[in-house]
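Notes for the one structure printed next.
The complex appears here without one of its protein chains, the remainder shown in place.
Let's look at chain A:
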């Protein structure tokens, strides 16, 4: 029993890694045989296929959290809208939350279906320069549950990257489910075919969220994923009537600010609660367009600009090296 206890604790090296099935942590794992036989390893032909498909993607940003319900999808959607406001930029929004795909609703695309062409699956376009892909578009009814284990989810994520004809893309935004599991390992593995600029990590001020977010930061470090910075959502509420500010989710341990200081990551910004945000998400409209004067809009726009600057700078540095 003690041996089994310690087995549970060590990390999976990743089914695609060179250590798959061979690491100490693999002893006793039900998948060990498969991994050790190399069956789950990266297929060079597949890797080449992914590289070809993603060659025309200039910047990739992952939106992560460890915690659910903090506003990842909301943020991903607004980031996509914000970047697509520049009509010269082509933006792609990929939703890899297979069990709870929120992006179709938030982008006002519920009921849309994916079409196939000779060059692959077509993304669903919100604007000419903003294309979206989500498992939500593949369901016959929005209430259909996708009850899949990890390997099947990984397969779909790979298809999203390999079979979708994104075309030339300036920004690929990837919205993820909460956690540090199959979807996250897979997307990092599959996107190694292209360059990921970095991850934006979303949280709320309370310790119960930060607890999970610290794990996510450690995940990023483990898989060598650069962290662009942290966004603190639901950071205070200003009453539209009396203008009084309340802390609905009090930062009992210093909020994202303290966590960022402690872990040496950048705090991209704090976004206050605005009931209009939830409403806009439910109605599939861009909150930035519906409430341009809201303090939350101002915060979001500042954060989006900082992300843009990070990506551009990143690009310049790479070009210098090359």
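Just so it is clear, contacts are C-beta pairs under 8 Å (C-beta built on N, C-alpha and C of every residue); 3 or more make two chains touch, one makes a residue touch a chain; residues count from 1.
Going forward, contacts and distances are computed from a predicted model.
**Q** Name the omitted chain as UniProt records it, choosing among "NUBP2 factor", "Phosphatidylinositol N-acetylglucosaminyltransferase subunit P", "Checkpoint protein" or "Regulator of G protein signaling 9b".
**A** For the chain missing from the view, the UniProt record says "NUBP2 factor".
**Q** So which of A:121, A:219, A:287 or A:300 would be touching the chain we can't see?
**A** Of all options in A:121, A:219, A:287 or A:300, contact with the hidden chain holds for A:219.
**Q** Quick one: say which of A:178, A:255 or A:272 touches the chain that got left out.
**A** Going through A:178, A:255 or A:272 one by one, A:178 is the residue touching the chain not shown.
**Q** Among A:56, A:85, A:114 or A:146, which one touches the chain that has been omitted from the display?
**A** A:146
**Q** In terms of residues, what is the contact footprint of the unshown chain on chain A?
**A** On the side of chain A, residues 1-2, 4-5, 8-9, 11-12, 15, 28-31, 66-70, 98-100, 145-151, 153, 177-182, 184-185, 204, 207-209, 211-212, 214-219, 222-223, 278, 281-282 touch the unshown chain.
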